[in-house]
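Just one protein chain is left out here, and the rest sit where they should.
What follows is chain A.
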C-alpha cells in the first residue's frame, strides 16, 4: 500500500469510524454487527454504551439474551414472550423526550441478538423484518418529538438459520445485510495475526472454534494463543455505505477496554494497518553504506581505479572487425618491471 494512500485513509477513515461509534449526525441509522463465538460483539457494544454515556445519548437495550442490565444502559426491554409489536411499543415508551425545548436528544437502541427473533416459531408468519427495524428508527408517533435514533443490531453468524417458509423470499440475513447502512464484522486480533502469519508463509490460514469441526469444541478462543504475543483487542471490518452510494471498506483495531479510562474522549480506534504487530515496520535500508568487514583491503585507490578503467579488454578490440584473425588480440605493453622470457611468453 502506498504511503500516501495510507495517510489518506488514516485521516478519512478514522474520522468515519469515530463518527459512527459516536453516533454523530446519525451517520448510520442501522448498524449491523456480525459476530461469532470467536469474537463476540460484547466489547464493541460496551464501547458504544461508553461513548453514548459520554455524549449523553439515551441508551435502550432490547434484550433477547441478556438477563442483567449492563452498566450505563438507561433502559432495558426484555423480549421474552413478547410479540414484535409489543417490543416496539415498549421500546418507544422507554424513552420520552423531555419537552420540545432544546435540540432533540439522540438515542441509541441496541438489539443484543436478532437471531432468536428470526428463528422463533411463535412469531407471526407475516412478520416483516424491515418494518420491524424501521419502527425503531422512525416511530410512527407524531413526529413533533422526533429524536434521532440509531439502531445497532447484533447478528450471530455462527448460529444456523432455518430454511425460510417461502423459498422465494430472501433469507433474513440477506435482508439485514441489504438494509444495514454499515456492517461491522468482528474478528479476534490474535486470530487475524495467526492468519496473516500463515498467509505470509503461503500456508493455509488456520481456523478456530467451530470451524475446526472438532468434536466437543465450541470455542477455540484462548487468552494465550501461541505465537501472537500480547495481541489484545478486536478487529473491526467495516463496510460503510455512504448516502451517495459509495462504499467504504476499512479494517480497524479496537484496543481492549482495560487500556483506557472510561472517560477517555480521544479516538482510540486505530487502523489495522498502523498496528505494529500486524504490519511490522520494514527493517529499512540496513547496510546500504556499510561494507562487510574483513582484513583484506577490498577497496581501490583512485589511481588503481583510473588504471582499471583505462584497460581495453580484448573483446572491445574484436568488435572492430578488422578481418579474421585481427580482432581479439591481446596487446600488452611491457613495463620495465616485467621480465620477458622468450620461451614461455611467445605468442
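The working rule: a contact is a pair of C-beta atoms (placed from the backbone, for glycine too) under 8 Å apart; a residue touches a chain by one contact, two chains touch by 3 or more; residues count from 1.
We take it that contacts and distances are computed from a predicted model.
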Next item on the list: Assign the chain not included in the display its UniProt protein name, restricting the answer to "MMS19 nucleotide excision repair protein", "Elongator complex protein 6", "Transmembrane protein 199" or "Exoribonuclease phosphorolytic domain-containing protein".
Entry: "Elongator complex protein 6"
Next item on the list: Among A:211, A:307 or A:338, choose the residue that contacts the chain missing from this document, as touch is defined above.
Entry: A:211
Margin query: Given that one chain is not shown, which residue among A:74, A:90 or A:158 touches it?
Written below: A:158
Next item on the list: Sort through A:15, A:219, A:249 or A:265 and give me the one touching the missing partner chain.
Entry: A:219
Next item on the list: Provide the residue numbers of chain A that touch the chain removed from this figure.
Entry: 35, 37, 40-42, 45-46, 65-68, 70, 80-81, 112-113, 115-117, 119-122, 156-160, 162, 210-211, 213-219, 221-224
